[in-house]
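A quick write-up on the structure given underneath.
Shown here: the complex without one of its protein chains, the others still in place.
Our next item is subunit A:
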């Protein structure tokens, strides 16, 4: 399972960076989404995967003695997902708006800011 997830993380990062390096704005967004998911999966993976043992303490005990799934990474991912969701929606609106104003989908043609004024 770990190996599979590790491969998955690698693929998501690689695909995300590849897409971000394209010149199209839409592919840029897809790249951002992929790489964001890759990061979330990485947190999950590095929190060590423990199958089927939730961190719930029995009634008559004070601490967990057996191995348990660490809840912290899942809390982190939850936060990160919400944040990246917000950023992605902003990205889509921004790119839509940039496309209507600049009338191009090509990042190489967006060079008005580099011109000498």
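As a convention for this text, a contact is a pair of C-beta atoms (placed from the backbone, for glycine too) under 8 Å apart; a residue touches a chain by one contact, two chains touch by 3 or more; residues count from 1.
The working rule: contacts and distances are computed from a predicted model.
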Identity of the absent chain, which is to be given by its UniProt protein name, from "sn-glycerol-3-phosphate transport system permease protein UgpA", "Na+/H+ antiporter subunit D", "Iron-containing alcohol dehydrogenase" or "Chemotaxis protein CheA": "Na+/H+ antiporter subunit D"
Residue numbers in subunit A that touch the chain omitted from display: 20, 25, 28, 32, 35-36, 38-39, 42-43, 45-48, 70, 72-73, 76, 79-80, 83, 86-87, 90-91, 94-95, 97-98, 101-102, 107, 110-114, 116-117
